[in-house]
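All protein chains but one are shown at their positions in the complex.
After this line comes subunit A, so read on.
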Amino acid sequence: MRHTYTRFISYSFFFITLLTGCSQSSTSEKGQNSESKKLVVGVSMLSMQNEFIVNVHDAMVKKAEADGVELITVDAERSALKQVEQIESFIAQKVDAIIMNPCEVEASSPAVTKALAAKIPIINVNSETSTKPTAFVGSDDVESARIAMKYIAEKLGGKGNVVMMHGYMGQAAQIKREQGAREILKQYPNLKLIAHQTGEWDRAKAMSLMENWIQSYGGQINAVFAQNDEMGLGAVKALTDAGLKDKVIVVSIDAIPDGLQAVKKGTLDATVFQNAEQQGSKAIETAVKAAKGQAYDKETLIPFQLVTKENLAKFLK
């Protein structure tokens, strides 16, 4: 039921984007190398409603401006079907390279196949497709959850009860973050996962979920692992309201500004920083190299970093 509406929203929102978003779709004219042909890179992003993705894109724009590359950005609004169509239109426009931030592992794969068939280099940024692209720039989501869960394990001395909040079930990030968390849990047999449930990446939903968990498990919960900061902050709010925050460790992933502020206040114990800036600029760098036929890395993995009160200053801008 909800999906039908999402489809409706996506289509209608597309028109709004056409009306309002034109200003941002084409960037940079300061071509220092205007005598040589300016490179055009087509960019299809998963969702420009997501803060992290917006940050990755901002970094791309910055890097593209510096390098005198023209970007054509489109928003796939989480629809793989739309994304494939967007890549087709990039191919028709004969862009020099394509950067895709895939919506789905399987459903976005045809886009890669089509670009490769048209001999246009395609670079996947941030997440993967099952068909191997020209190059991949991103981070390994499994690693982020390992870092988060490891922090919890160490804080608790390898012993205690943990609850986990999932993102949307079945999304690549959810699957990988769950996988990473479970890997660490396996290494600590005394660390028990007593409940796990989806908070749909949403702060309000996570808050309600945490309230319900507090009712059913009360003082038994020693730590919360939330698969993103929004949910982590929802859990923090519920725990604070229940007067339990001092007794429960909360760790999440993404290091969004709100998350960093919470780490500063000491309400969120730790978050894991995914480097949007590096992902964006490396993606442009790789696209340019591939388009010019220079040597490039087939896979660029940007490492995650654990953010706690101790090293917070580095991440606060």
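Note that in this section a residue touches a chain if its C-beta (ideal position, glycine included) is under 8 Å from a C-beta of that chain, and two chains touch if they have at least 3 such contacts; residues count from 1.
FYI, contacts and distances are computed from a predicted model.
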{"item": "Hidden chain of the complex, named as in its UniProt record, picked from \"Ribose ABC transporter permease\", \"Fe-S-cluster-containing dehydrogenase component\", \"cysteine desulfurase\" or \"Acetyl-CoA acetyltransferase\"", "value": "\"Ribose ABC transporter permease\""}
{"item": "Touch criterion as defined above, residue of A:Glu106, A:Asp241 or A:Glu310 at the omitted chain", "value": "A:Asp241"}
{"item": "Residue touching the undisplayed chain, where the options are A:Ser89, A:Ser130 or A:Ser208", "value": "A:Ser208"}
{"item": "Selected from A:Val40, A:Ala195 or A:Leu312 as touching the chain missing from the view", "value": "A:Ala195"}
{"item": "Residue numbers in subunit A that touch the chain omitted from display", "value": "1-2, 5, 8-9, 12-13, 16-17, 20, 48-51, 54, 169, 195, 197-198, 202-204, 207-209, 211-213, 215-216, 230, 233-234, 237, 241, 256-258, 261"}
